[in-house]
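Quick one: this structure, given as C-alpha cells, is what I'll be asking you about.
Here the complex is missing one protein chain, while the rest keep their positions.
Here is subunit A:
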Amino acid sequence: MIHSLFLINCSGDIFLEKHWKSVVSQSVCDYFFEAQEKAADVENVPPVISTPHHYLISIYRDKLFFVSVIQTEVPPLFVIEFLHRVADTFQDYFGECSEAAIKDNVVIVYELLEEMLDNGFPLATESNILKELIKPPTILRSVVNSITGSSNVGDTLPTGQLSNIPWRRAGVKYTNNEAYFDVVEEIDAIIDKSGSTVFAEIQGVIDACIKLSGMPDLSLSFMNPRLLDDVSFHPCIRFKRWESERVLSFIPPDGNFRLISYRVSSQKYVDGSTRICHHISVCWVELTFPCFMLTVGYLNSSLLPLAMAHEETRKNCLVAIPVYVKHSISFKENSSCGRFDVTIGPKQNMGKTIEGVTVTVHMPKVVLNMNLTPTQGSYTFDPVTKVLTWDVGKITPQKLPSLKGLVNLQSGAPKPEENPSLNIQFKIQQLAISGLKVNRLDMYGEKYKPFKGVKYVTKAGKFQVRT
C-alpha cells in the first residue's frame, strides 16, 4: 500500500512529506530526480520508477510532482488515481493546487492526508465527507476561530460515511433548490495534411451542480441515449436502471460533481459488418461540407434540412469537425527564411459561433523569429520555447481569420525536417457536438419544486492539425 508521499516543486525542492507507515528517508527521491534529469521535459518523467527497495509512482499536476513511495505490489493505477484525488482535494479546499496554497495551509493539508489514507488504505476520499471532518479554510472561519478558539476539525462522525450512499450527507438544506447540468464535450482529433480526419472522437462529461434539500432522488433522461455506449458513471448512478431503461437514476451528492463521462467515437461497437457505415459517413462529411460553406451566408434558412440530414447520418458518423484549417508552411532549401500562412474557418458548426479560438504551433528548433500579420486577433512567438500562439477570438464566416508572414531561420542550419503540428483550441456555446440532448429531469422523494437548468458546450480537446 502507499507508504509515503513527497510533494516536489518544479525546481526540485521537496516541500512536504507525509508517511503513513514508517518514515522513508527523503533520499529515496534522488532516484526520481535522476529520472527527471534524464527526461528532457517535465512531462516526460516516467510515472513508475523502480529503486532498489521501493517503487516511486508519480503524477505531474499543476507544476507539482506528487511522488508516492510504495514497497509492495500495489496496483499502480490505484496509486495514480489516489494521487489525482489528493490533488483534486487540494484544489477543492484551497481554490488552487499550488506550492503556495499548500504551504499556507500546511496543517490542513496534513490533516487531510491523514484522513484520506490509513496505513496506506484509502479512508475518506469523498469531498463531502472530508468537508465534514475538516472544514475548508475561509477568511470568516479563521477569524471566528481565532476569537472563539473553536477549530476547523469536525468532532462528530460524518453522517454519509457509512450509509449506503456515502457520497451524500444527511440534513442538507437550501432555501433555493437548484439543479444544474453542464454537458461538456471535447473533440479529440488528428487532421492530416490534406484536411481529412485521421482520428476523431468526443470525450464528453456531464458535470452537475446540485443544491437540493433533503434526499432527492433524480432521474435524468436523454432524447438520444443510444449515443452513449461507452460511459463511466459516478458511483451514485443505479447501473441496472441504465442497463434496462437508459435513464440515469441517482441520489446526487451535494454540490459539484461529475455525473458521467462518456466517449463517442467515429465507429460503433456493433460488429464488423456495420463498419462500412463509417466510410459512408466520411463521404458525407466530404460531400456536404463544401455546400455548407456556400450556404453559410443564409445559413438560418438552410439549417433545418441540413440538421435533419445530419440526424440521419449521425448514427454512423458521430464526430463532426467544426473547424477547418488551410495552411502552408514551407522552408526554403539553403535559405534562412520560410513562409507561414494559416487560415481557419468554420465547418459543420450547426450554425453556432465558434469562439475562443487559439492556434498554437511548436516551430522547429532552427526557427529564430517570425514576422507575421494576423487579419484578426494577436500573435506571440516565444523564441526560447519556439512556441507560436495566435489568439484568434471569434470566427466570423464572412471574413475568415488568417495569419501570414515570414519565418526567419538560423542561417546555415539545414532545412528543418519535421513539419510543425497546429494545436487548435475553440469553444462553441449551446451545442453538444455529438447531438446528445437532455430530455427531462424528474425528482422523487422530496416535495418542493427545484429550479433546473442544462447548459451545453463543445470545446476542442487534443485537436491537432498536421502540416
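Criterion: a residue touches a chain if its C-beta (ideal position, glycine included) is under 8 Å from a C-beta of that chain, and two chains touch if they have at least 3 such contacts; residues count from 1.
FYI, contacts and distances are computed from a predicted model.
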Exercise for review: Match the chain absent from this complex view to the correct UniProt protein name in "AP complex subunit beta", "Tubulin delta chain", "Phospholipid-transporting ATPase" or "Septin".
Suggested key: "AP complex subunit beta"
Review point. In the complete assembly, which of A:261, A:336 or A:389 touches the absent chain?
Key: A:261
Study note, to complete from the structure: subunit A positions in touch with the non-displayed chain are 1, 14-23, 26, 39, 41, 43-44, 46-48, 50, 53, 55, 57-60, 71-78, 80-82, 84, 103-111, 114, 118-119, 121-123, 125-126, 142, 146, 149, 151-157, 161-162, 164, 166, 188, 190, 192, 198-199, 201, 203, 229-235, 239, 243, 258, 261, 263, 265-267, 269, 271-272, 275, 362, 364-365, 417-419, 421, 423, 462, 464, 466
